[in-house]
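Report on the following structure.
One protein chain omitted, others in place.
Here the chain labels run A and B in written order, and each chain numbers its own residues starting at 1.
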Amino acid sequence: MNARGKTIPVLTVISVIVVIWYACVVWMNAPFEYDKAKRAGVEIGFSQLVSNTMSQDRPVLPAAHQIVEEMYNTIVLKNITSRRSLVYHGWITLSATLLGFIIGTFLGVVLAVGIVHNRAMDKSVMPWVIASQTIPILAIAPMIIVVLNAVGLSGLLPKALISTYLSFFPVVVGMVKGLRSPDEAQLDLMRTYSASSAQTFWKLRWPSSMPYLFTSLKIAIAISLVGAIVGELPTGAVAGLGARLLAGSYYGQTIQIWSALFTAAILAAVLVMIVGVAHSYVLKRMGQKPDGTAA
Amino acid sequence: MSQDVVSANDLSLTFETNDGPVHALSGVNLSVGKGEFVSFIGPSGCGKTTFLRVIADLEKPTSGEIRVNGVEPEEARKARAYGYVFQAASLYPWRTIERNVGLPLEIMGYSVAETQQRIARTLELVNLTGFEKKYPWQLSGGMQQRASIARALAFDADLLLMDEPFGALDEIVRDHLNEQLLQLWAKTSKTICFVTHSIPEAVYLSTKIVVMSPRPGRVSDVIKSTLPKQRPLEIRESAEFLKIAHRVREGLRAGHSYDE
Partner (left out) sequence: MIWLLVAAVLFWMATWVLNEWLSRQNFGSGLVQKAVNLVIPLMFGVAILVLWEGFTRGLDVPKVLLPPPTMIWQRILNSLPILWADFQQTFLKAVIAGYVLGCGSGFLVALLCDRSSFMKRGLLPLGNFVSALPIIGVAPIMVMWFGFDWQSKAAVVVIMTFFPMLVNTVQGLSAADLMQRDLMRTYASTWWQTLTKLRLPAAAPFIFNALKINSTLALIGAIVAEFFGTPIVGMGFRISTEVGRMNVDMVWAEIAVAALAGSAFYGLVALVERIVTFWHPSLRSGRT
């Protein structure tokens, strides 16, 4: 699929979504306006209704421009050290995400190498790696945070550990698949060279696993972000994008919720894009296009 | 004279690719009579597979005319006038052999009883009786290809289009299947269009050999075989056989098939 065929359909779908969104803004915020008008004893005309619904303080569904305005206010206009700045909150979430991602990737790669080279590890650890994901770590994030706080670990590290737990799994699964991806013929060739395990690893297994690694890294970084956000909820909504979400939810500040959500979404998109660029770069240096074909 | 099963008149097909237009077929004039076994031979890019696909309505020509059973290929396809055998057996791994052979019958709406009958008959024709309940991956490559042929025969189309069906098999299995295919042809009197890379295969199987050459794809020779209809494998060492093979090779050379 080349880019040519995609831009128009994507733009069309996005425009349709925007149109439906604004229609819903009017529709969902209208009851409040009607109530207000009734209590004031006045009739409200349609055009007045439309403009009112798009500028409510606490709308049921905020209009896109309201969200953009709020984001502009809290990102660009606010001092980045202020407690109200989305840059400040964004950075808190981002730092936990990145730390967790890095540790998780490292751990995942090390575990994968062990699993591929040692049968005992393969048979005893791999099933538990898979089972570990059935423990909904996000669900016990509150406990982990509180427990670690009680031991004296607070702030960045507990959240990063949650991100680590979440991101190491896709990396392990992807790397194991990737390290095992060379076919029998290629492994046999290495044996005919009397190559050691280490040589086979560095010259064959590691390069073959690159495409799998990067696919996993994209998943891992997105999920690290989710982990960092959820990790912020238990500490009473103090700092970070997750905290902003929760605070907005408690105080009924819908626009605040949406702007925090949008910021988190943009952050996720940027992070995945960066991994994608690294992906293309590495694969191109290896003579491959990211879709698997030769350059 | 019976109506030709396939008749092509000044047929051309040009593909537009990123590297410029590719003339897969250029001014092809050809006819296939009823009951003939016609082989198409030539190097890659000579248009033999493309021609087969045009007959099957899997490609549309850019100019010229082609008739299958006297009508447009699309009509012939909708009337299920032919069976197609691909280079790979392409059996569905989730179906048993008998359910695979029954696939076209299901689609075309045959009754259950009729389907059972036809499956049994065609599997016997290709000597696969007893393997009905097996899955494709439990069979060898040669057997899978035989099942694929049975599938193409199941609905009694009079025309069989075969695109290098034995190309992926080793020579010994190939010889065996060539023999079986001729016996099958004798028993069922179908019209067969057969694409191949192999000169001995083309000469052994056919009543008519169409030699094609590339860039642009065209016919360089049409050879009517002088071999008798009954052909044991040993006929491949006879002088007659070698003469025809020689003529095929000359045709290929004339069409610059051996040039880079």
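Please note the rule applied: contacts are C-beta pairs under 8 Å (C-beta built on N, C-alpha and C of every residue); 3 or more make two chains touch, one makes a residue touch a chain.
In this text, all values refer to a predicted model and were calculated from it rather than measured experimentally.
Enquirer: Please pick, from B:Tyr84, B:Phe166 or B:Phe241, the residue that touches the omitted chain in the full complex.
Expert: In the full complex, the listed residue that touches the missing chain is B:Tyr84.
Enquirer: Out of A:His89, A:Lys159 or A:Lys218, which touches the unshown chain?
Expert: A:Lys218
Enquirer: Considering the complete complex, identify which of A:Val10, A:Leu189 or A:Met286 is in touch with the unshown chain.
Expert: A:Val10
Enquirer: Would you indicate which residue among A:Ala40, A:Ala139, A:Ala185 or A:Ala198 is in contact with the undisplayed chain?
Expert: For the chain that is not drawn, the touching residue is A:Ala139.
Enquirer: Provide the residue numbers of subunit A that touch the chain removed from this figure.
Expert: 1, 5-6, 9-10, 12-14, 60, 119-120, 122-128, 131, 133-136, 138-143, 146-147, 150-151, 180, 218, 222, 225-226, 229-230, 233-234, 241-242, 245-246, 248-249, 254, 257-258, 260-261, 264-265, 268-269, 272
Enquirer: Could you please point out the subunit B residues that touch the chain left off the display?
Expert: 56-58, 77-80, 82-84, 86-88, 90, 92-94, 103-104, 106-108, 135, 137
As a working rule, only the chains that are shown with their structure count from here on.
Enquirer: Distance-wise, how many Å sit between the C-alpha centres of subunit A and subunit B, to the nearest whole number?
Expert: Measuring from centre to centre gives 54 Å for this pair.
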